[in-house]
Each structure stands twice: as C-alpha cells, then as structure tokens.
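Reading through the structure tokens given below for one structure.
One protein chain omitted, others in place.
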Amino acid sequence: MQRIGVFVCHCGSNIAATVDVKKVVEMAAREPSVVHAEDYPYMCSEAGQAKIAQAVAEKGLTGIVVCSCSPRMHEATFRKAAERAGINPFMVEIANIREHCSWIHKNIEEGTEKAIILARAAIAKVNLNAPLFPGESRVTKRALVIGGGIAGIQSALDIADAGYEVDIVEKTPSIGGRMAQLDKTFPTLDCSACILTPKMVEAAAHEKIRIYTYSEVEKISGFVGDFTVDIRKKARSIDATKCTGCGVCQEKCHSKKSLSEFNRGLGTRSAIYTPFAQAIPNVPVIDREACIKFKTGKCGVCAKVCAAGAIDYEQKDEIITEKYGAIVVATGFDTIKLDKYDEYAYNQSKDVITSLELERVMNAAGPTKGHLERLSDGKHPEHIVFVQCVGSRCSDERGKPYCSKICCMYTAKHAMLIRDKYPDVKVTVFYIDVRTPGKNFDEFYRRAVEEYGVNYIKGQVGKVAPQPDGSLLVQASDLLDNKQIKLKADMVVLATAIEPDPSVRPLATMLTASIDTNNFLTEAHPKLRPVESPTAGIFLSGVCQGPKDIPETVAQAGAAAVKAIGLLAKDKLTTNPCTAKADELLCNGCSTCANVCPYGAISYETKLINDHGIREDRRVAVVNNALCQGCGACTVACPSGAMDLQGFSNRQIIAEVDAICR
Amino acid sequence: MPVNEKTGEFTPKIVAFCCNWCSYAGADLAGSSRLAYPAEVKIIRVPCSCRVNPMFILRAFEKGADGVIICGCHPGDCHYSTGNYYARRRMTLLFSMLDYLGVESGRTRVEWVSAAEGVKFSTTMNEFAAKIHELGPNVRLEDLRCKNN
Amino acid sequence: MAMMKITREAMPALYARIAAEQSLILPVKTAGQTNFAAWEEGADVDLYTLKTVKSAKDAFFPQSENLYTCKTEDKKITVTPEKLTDEHFVLFGIKACDLRGIEVLDKVFLSEPIDTFYAARRAHGTVVALACAAPSESCFCHAFGIDPTAPAGADVVIWPVGDSFMWQAQTEKGEALTVLAGDLLTAAAAEDETALENARTFTKNIMTKLPYADLSLEGWGAGKTDEKFNSPVWDTLYKSCLACGTCTFVCPTCQCYDIKDYTTGNGVQRFRCWDSCMYSDFTMMAHGNNRTSQMQRFRQRFMHKLVYFPTNNDGMFSCVGCGRCVDKCPASLNIVKVIRAFEKAEKGETK
Amino acid sequence: MSNVSKTERQAAMIREISGANPAKCMKCGKCSATCPAFDEMDIKPHQFVSYVQDGNIEALAASKSLWKCLSCFACIERCPRNVKPAKLIDAARQIVEREKGGDYLSPDEIPALLDPELPQQLLVSAFRRYRR
Partner (left out) sequence: MQEQLINRAKELLADGTVVRVLGWRRGDMDYNPEVAYFNSADELNDFVYNGFCGANLSKYMIEASKLEGRTLVFLKPCDTYSFNQLLTEHRVDRDKAYIIGVGCRGKLDIEKIKAQGITGITGITGTPDAVKVSTIYGDFDIACKDIRLERCHVCKGKEHRVYDELIGESADTRDADRMAGVEAIEAMSPEEKFAFFRAELSKCIRCNACRNVCPACSCRKCVFDSTKFDSAQKANTTSFEEKMFHIIRAFHVAGRCTDCGECSRVCPQGIPLHLFNRKFIKDINELYGDYQAGESADQRAPLVSYTFEDAEPGIVSERGSK
C-alpha cells in the first residue's frame, strides 16, 4: 500500500471560504492509505512546498495528494516539489477543490462534502499510481521548410543564421512565392521585388541552406526531433550544374504559347522557362506538357542552342530521403476560383480581373509592361471600379466565411498608385467595411481618399454587366445615400478572397497536423502557441495558418524559426511518460489500436512470448513512446484491455469512479 | 437511493468525464467565472474524450451513479486531432444500446465544451443535473451489491 | 409410507400452501426456458419439461453466493460473515438423476472439512422428487444404476399418472410436508397404484430403446488413472472443445468453485461462484496454470468424473447420466462421446 | 404591451416562415445593389432586414415595397450571408394576408381558374403565400 500524504490548501480564502479545510484534512486522514494530512494557507508558496518535503522526510510518503487549485495551474509546481523531496513526480495527484468546488458552491456544507469526495478520488488514484520516467529521444539538427515564399525564406534564413542546416522545398521552379508577383507593397509603396530579391539571394547563397525547387514532399514519417522525409525532385530536364542561366533556350524555344503561371495566366511563356527574371535558381525547367520534343519527339532546339549542354531530356524524378528535427510549414495561399460568381462577369470579360492580376498588370515585367490598360482592347481606362470582399465573409458555399484581411489595404494601395500615375483615371471603391488595423494603415487609407481623391462608396456591387460598347455596367448600392447606383466602368478589379494553397491538405495528412474547416493549419493554442502545430515539431509560418500581410508573415516566420531553433538547440528531448503501453500477454495483434492512433505510434512485432509457461510466437503491439502523445484512443479500441495508458490507467480511472460513486 | 439527510431530497451522483484540454479547462473557467452548478457533479480528468471506456460508464452506474456525462473538445478541435470523433461514435452506439435496454436516455450525455466555454459548461451541468433530478435514482443499471455496502 | 394422490388442478393450491410457510423452489419457465426458481404468485411452473437447463444443484450450492463482507470504515476493517441459512425450504420436482447429483455433492461438501453453507442448506431443505415418465434420447442414467421411475434419496416422491400425481413421503421431513399439504392430498386407491406400476413399466421399457441404452462404463472407475490418462484418444477428442463452461454449469455434479472479491466501494464482498475446469483461468496462480493446454483441461473434466472421483468415493461416478451436456454442448461434445471413443479405440487395439 | 408582443410574435413568424436569420446580415447592401425593383421601393431590401431585426413590422406591413418585390430571388442568389431578403419580404406579405383573414378561393374553385401557361413556380408560390 502507498503511504500517502494529503495537503489541503486554503488558497487564502479562495478555498477556505466555502470549504471547511480542517474537515477535509480530518476526513482525508481517515482513508486507509493516508499517513499524513495537513492544511496550509498557500500550498504553492515556498513554505507550502517545504511542508511536502518535510512530510516526505518524516513520514516516508510514497504518494502525494494536493487539494488545491486546478492541476492546469500548479500540477507542475507540486510535481517538481515532490521530485525535490525525492518522490517520483508522477506520484502526485491534484484534487481540484478550487475551480471545481469552492468557487462555484456557495454553501459550505456542500462545498466541504464535495471537496472530501474529490480528495478521496485523488487518493484512490494515487493508490494505483506508479512511478513514471520520461524517455529520451535524439534531435536531428536540421530543419525542413516547406514552401519557398517570403515566409519560408525568412524562417529558413533565421534558422540558418542560428547555425542550423535548413532545406527549403518549393514546388514551383523558383523560390519567391506570391510576394514575387506583387508590384508594390503597402503602406510604404516600396517595390516588392526590391525588398524580396535580396532575401532570395541571401537564402540561395547561405551555406547552411539547401534549396530544392520544383520539388515536393512525398512522405513524412517519424516524430519530433527525428522526422524522415522523402522529397520528390521533379525532373527539370536541365542539368542545373551545367546551366549558366543565359536564357538563350527560352528565346529559341518554338513553343511559346503556354500561359504564364507567374503572370496569372495573363501572358504567355515558352515551354522551357524560368518563371521570372530574378528566379532563384536561375535554371529553367522544361514543361513537358507543352514541349514539342516531349510531345512529338522532334524539335530539340533548346539542346542545340545550349552552349553548356545542360539540356537533359532523359532526366527522371529523383527521391531524396533526409532526416530533420523540425519542420516549418510555409505553404502560403492562392486566390479562390471565381467560377461561382457569375454576377461579377469575371469569366465573361477580360476587363474584370482579380487584384493579384492587377499586380501583374501594374508591374513593369508584367504582361502590359506596367502600362495600365484594358486587357480586352489595350485602351487606357477612364474609370476603374474596385469591388471589396469578393468571396470573403461569405456564409454560403460560394465563398469563405473569414475576412481575407489584406484586401482593404492592397485596394487602397492600388487605388492610390493608379491615381498617382494616371490622375485622369477615376477610381471608385465599393466596400462593406474598411478594415485598417495596423501601423500606418488607416493613415494610408485616408491618404487614398483625401490626397488621391479615391471615391469610396459603402455598398456592395450586385452586378457587373459587359456592355456592347465594351464598357462594364456596374450596379451597386450606396447604403449611406440609400440609393441604387449604376456606373459605367472600363475595368473592374475584384478583391478576391484568399485560401490556403491546396497542397496543404495532403501535407497535413502526412504531418498528422490538424487543419480547420477552411484548410488553414491549426495552431497548438490560438493565443499562447500561435506558431506551433499541435503535432510536436511542426511549426507554422505565414498564410498557411491564417490570412496575414507581409510584415505579419515575416514576423510569424521569425517566430516559427525561433521555435524550431529552440527545438534544434536541444540534444535530446524528454518524452511525456504518460503514454500507452501494451501488455504483451494480453495483446491479440489485431491492429485495431493502430487504426485509431493519430500519431502512427503503434507498430507490430512478432515476438516469442512466454505466457505463464506457454511459449509461442505472437504478433504484438509496440508503442513508440516518442510518438505517443497519450490520448488513450487505443486503450478503448483494444477489446482485450491489453493497451493501457500510463498515468490514466483503466484501474486508476475506475478507482476514481468508485470513489466518487461510493 | 442517495438522499440528503436534512432535506430528504434525492441528491443524485453525477460523474463528468472531462478531457484535459478543452472541457476540464472549460470547467476551470466556469470556476474562475464563479458560474455555479450543482455540487452533485464530480469531474474526472481524462486526457481526451476518447479515453472514456464504455466500461467506465457502466461501472459508474453499477456503483450507484445516477448520471454520466462526457465532455470533450468540439469536433475538429481535439488536441489529439481525432480523439473526439472516435468518442462520438463510441458514445452514440453505447447510448443507443442503453436506450435499447430500457435505460432512460437522459442519464447519459455527451457535450462538447471548449476551454473558452465556461458558461456552456455551467449551463450544461445545470441542465444535466436537473434532468437527473427529474429522472430520479438510477435503478436499472445499479448493482445491488453496492447498495448499503 | 402411505401412497397419496393429488390432482394436477390442485397443484397451484399446493404451491401456495407451501410457499406461505417456507420458500418453494421448483421448475419455472422464464423467457422460454425452464429452470429451478423460487415460486411466486403467477410463476409459470413447468413440471413437463424433462430437464431444466441447469440442474437443481443451485438449491444447495448456488452458482454464486457471498461468504463474507469486509467493510472499511476509516482505517478499520470489519468482517461480517454471511449468515448461514436458517430458513426451511422445499425443493420440488427434482428428477432422479439430479437427486443422485446431490448425493455426489454431499460426498464432497459434507465430508470433513464440512462446507457449512452447503450443510445448512441441506439441513433446511425438504426434497420432493418427480419420477420421470418420458425420457429423452440423451438420457443414460441407467448406466449409473439410477431408476428414473423410483428416485432415491428424496423426502417425498411424486409420480405423474394421468391427471394426477401419486405422492409418497419417504422420510420424516416428507411426512411433515404431507401434513402441510393436508386436504389437497387424498389416499390413493388400488387402481391408482396399478396405474402407477403400469406407467413405471412403460417408462422402463422406453429406457431400453434409448440410443444410449447400451452404454457401458467398462474400463472406467476407481484406479483406472494410468490406463486412461496417457491415452492418445484425448488428443483428437478435445479439438473441438470451445473451452466454455456450458457442460460444467448445466452438470448436476460439477462442484468446483472460485472465490472472488467484488469491490463495492466501501469494502469487499467475498463470494464464491461456480468455476469450470474447462476455463483457461481455472486454478490460475501467480506462476500460471498447472494445466496449460485445453487437452489437459478437457481430460481433467472426464477423468475426474469417471476415474478420480470413483477412486476417492468408493467407486461412485460423478456423472449421473442426465444428458444435459449432450443436449447443451455448443460443440456437440459430451461425456458419452468420450466413453465411446475410448471404447472404440480399445476395441481397435484388442482386435 | 399587447402591441409589443404582437410585434415580437410577427417578427418571430417572419423568421419562421422565411427560414432566414436577419442577424446574419453584415449590411453589405448587395441585395439592394441587385434588386431590379429597387427604385420603386420605399423601404429598400437591405432595410427590410433591419426592419425585421428591429421588430418594426408595422412599418414594413404598411410599406409599398411589400407589393413591389418581384420575387425574382436575385437577392437570395447573391447574398453572401444567406439572409434571403426576398424570403423575408414574402413572409411579411403572408403575415399581412393572414391578418386580413379568409381565403380568397376555396380549393374547388382553383382548377377552373388555372391558366395552363401559368408558370408552376408562381402557382406554388401563390399557394404558399395565400394558404392559411
């Protein structure tokens, strides 16, 4: 039998006011295994903890029950105190007589009676507690960053600067991401490429960073500190070691009609291409779907013109297997498809574009060389209408229920830039609310209105109708004037909702990281652990976690990097000892437990088992303590009761049930 | 039948299994917000709602509990990502079986309570306790050996 | 003692009369199955079913009974032994085979050290036996020298004859019951006795036609351990055994029990309950089990009934030929198959 | 007192009949931007939602708008919040009709009046609107 000490805390008057603490001590002392019981005003104080040490020394306690506040508050405190006193920390249980008792019950009799029962339940549990010892697992000192946009680049740079190796996996041919597609950035209006390119170069040049572009994560196994990842390096059809990036192949390529992904489909590119001029690496890829050589076997002009002999039509996908201690997910976003929004005529008129497309139109390297013109006829527009909240804040299945957060600001930016460069163009913005929380954000918006004369109208656009003369009829409401208005516009720009990049879903499955209903990765805690995934060793960077602008993304990327660095700085990880454990003698090897394990922590071995003298080879479950997080799903799935959870064992919980019901 | 000695009223025994991450924290919040609910409710902390074995529930009834409620994170919010989905199926089937055996269906309940829902925790417990009062003592699942022993 | 008679219509009144004085245990049909149970108003008494599912042994050796209760109060433990029965009861409608089963149990429980729980029940029970009229194909009581038409060892024997039952007290206890029955009984006439004799002859005649009429126990009995124990026959026989306890629990003579504790919350109830040597955890000890294979467990059961028990009890077999195992074994195994398999194997050997 | 409760009852009825929840409205005005009958309405579609929300049913019932809505359902189609202004309007119309009391027609009279060219939707809509 255990020798249990019970310590009842007054918590000043927080507990003592509605629980007769002395009575709890008296009743607890009567329990068979209790050899010591006392009360103290503040158990969590130094003096309170000293009481524990003293009682352990004097009475030879083997288990401790502290009747106090929630274990979520001070369980760790008392476990440490026990450890210092020479008792295994897992021999401590807390009876929550504050949050679950004294604070909610006014009647002292009721409160005392309940506190006594809660104490008994904790005593009953401790009776069955066993010392537990945290395990250790090693940490591979290398991080993987998935996604090579500004979030991924920043995280990688920060981790690498701390002295750890980092690999970036980017699915497109170049790093840079969405930010590379932007023309200017708010609220400073500096050129996006001018601030991004140096970062890209820095990442490429960093001795600790390896960049796998045109590559995707194929398989992830392992656990925090020890992930094994298969990366598929797609065949570029170019030998990157030979390519000089001269660009002649792209000029000479006969297939030039593929839509440019980088220009959002507004311009074309050759079959052999680098997405944009500053691409890193500056090594083209051959789009095998478009390449004449691959389609017909003829052509091969790029190979002929390549002085370096870098073209390799035979190149195959390559699988690279690498170990990582931490993974940063920075998969970013895309804009939603507008197929379901017929009323905005996006699919009917070339002059209705998304804001991201406008970025390309405004950009000097874009399809119009930076000239603001209608994509249908190249004419200079006289009136541009911006529509806010297209697909954002929608509760129907067409759009997204959340606010995309960045649209108000970039629309103000676009309006301002247009008015600045082309003062003759009239700009009207239809908004529902203008949301500008951020440093210098509202000032920026006000400048658009006050200094640049952008016309903001509160009211949503109901319909955009292409007219026979090529103009667009915009029908909207002006809620402040309570009027319905019809405007003639030459271009309409839709502030299209953003959504997580579709690649995140299969990735989340591979990572066993949870995602929310909108496919954003879930953070471990929305306030206190916003850059960590609930799955240990996975960190979140950028829009994959939720909509955010560039400064926020960079800030979060840095935060994720710090968390990853914190992990990589450790040589060993201690693992939570409250893990599942299979009793080999009872295990059927049926795999039911493995089917419900969210962490893939259960595997099977065929072992020679000696079952009370019967020796036979049996398939039995083995739990990987480093992977197991202790949820207990397996323990209930297991019909024979072979699987049990240490610290919350079947018998412990049953003892608590019995103590409460007696 | 558990009876308050002074008032002579039926005072039920109610066991609440709360997952550590959401519902237990929700109960803590109810406490720190001073949102009262009957002292008849006693909480057992489990790591996840998927840790609740149907045997625990039957055991509680056998030992004289009059109501058992399981609280976990909202579907989709499980700390272990999927635990409450399994719990949901298990409990649905178990409750259906108990109903089939003629046990009053109000004696068992599952409620998803997040760490932020102190109010919901308190209202849920008040409602559940009221329901158990209405149903009276659990006779059909108790084990007579535990009575008076 | 005098032969009396009671009509079938008068039976309910008899039950009520007995039950008013003491508890009455008799075959009652519940949810389609007939088992011995305490009579209560409206009970569906069923004397027609030849074999109750379980034997009547529950009346003296219940499937589960408390031995004592430990109650913890603070740090004290109080132990309260279960009170021995001090109330009289009547066990009504037991068949000759089950009655022999009780005789077997007596050998076990009433020899030193005496089982006080069993002894108290035996002392307080009055046994009314019901003679068989229409044996079934699984009956083989005759192989153990039992006459189903003349149950031995009862306090009262009754015989179904036409619309009545013949009633004859065999002991003083039986006489007392006859007195209690009072005017419900009438003296039997000469023609009644003739009818009874005819009925018995008819039944005995049927016994000779039953499939197991020729069952022989030759080769079994006291002292046969060595010949049987190592026989290879066991190896093939046990294979279909499911290791359930059906045969044991329906058997009138199986007397093994386990002692277990039930935690009530404030202490422990120590109870004993029937156990089965067919169970893998039978006599489980810290080091394991002394019979590790189902073959060994299977062999144990039949060796015990047909060899060990006779060896220790003057040749008395601890099988009564009730045939319940024949009827109920889920795997269609039974003691007759065992006996015959050996017979066949041994004949083969001598051939 | 009775007036208040009547208003509340009516507002609740509108919610029930329409199956729409005006509280979901985020005041974007897309319904009014879309409405083909906007100019003829004294209370505009987006205001309709506020009126129901505020329990200002009397004014709503007295409005011209009630009878100007074409039931084209464009607002329902485009509403990003699933508030269904046209359904609210339709529900208000029903309430007004019900208060008048009495059926216009008995079911027996209907077949004779049916125009085979009549769109079925209108017919069903009419039944829904005018039945008690």
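First chain written, first letter: the chains are A, B, C and D, and each begins at residue 1.
Rule of thumb we're sticking to: a residue touches a chain if its C-beta (ideal position, glycine included) is under 8 Å from a C-beta of that chain, and two chains touch if they have at least 3 such contacts.
Note that the structure is a prediction, hence the values are computed from the model and not measured.
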item: Visible chains in contact with the missing one; value: A, B, C
item: Identified contact with the non-displayed chain, of C:T194, C:T236 or C:N290; value: C:T236
item: On chain A, residues whose C-beta touches the chain left out of the figure; value: 583, 585-592, 595-596, 604, 611, 616, 619, 637, 639-641, 644, 650-651, 654
item: Chain B residues that touch the omitted chain in the full complex; value: 54-55, 58-59, 62, 75-76, 82, 85-86, 88-106, 108-110, 140-141, 143-145
item: Hidden partner interface residues of chain C, rising order; value: 30-33, 35, 50, 53-54, 63-66, 134-137, 206, 209-211, 236, 239-240, 242-246, 248-250, 258, 260, 262-263, 271, 273-276, 279-281, 326, 328, 330-334, 336-337, 340
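The rule is short, and it goes like this: only the chains that are shown with their structure count from here on.
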item: Between chain B and chain C, centroid-to-centroid distance (C-alpha), Å; value: 46
item: Separation of chain A from chain C, taking each centre as the mean of its C-alpha atoms, in whole Å; value: 70
item: Multi-chain contact sites of chain B, meaning residues that touch two or more partners; value: 63-64, 146
item: Where chain C touches two or more other chains at once, by residue number; value: 264-266
item: Partner chain B, residues of chain C touching it in the complex; value: 69, 71, 262, 264-267, 269
item: Residues of chain A defined as touching chain D within the complex; value: 343, 389, 393-396, 398-399, 432, 458-463, 475-479, 482, 484
item: Complex interface listing, chain B residues touching chain A; value: 13, 15, 20, 24-25, 27-28, 30-32, 34-37, 39, 42-48, 50-56, 59-60, 63-65, 76-83, 86, 90, 122, 146
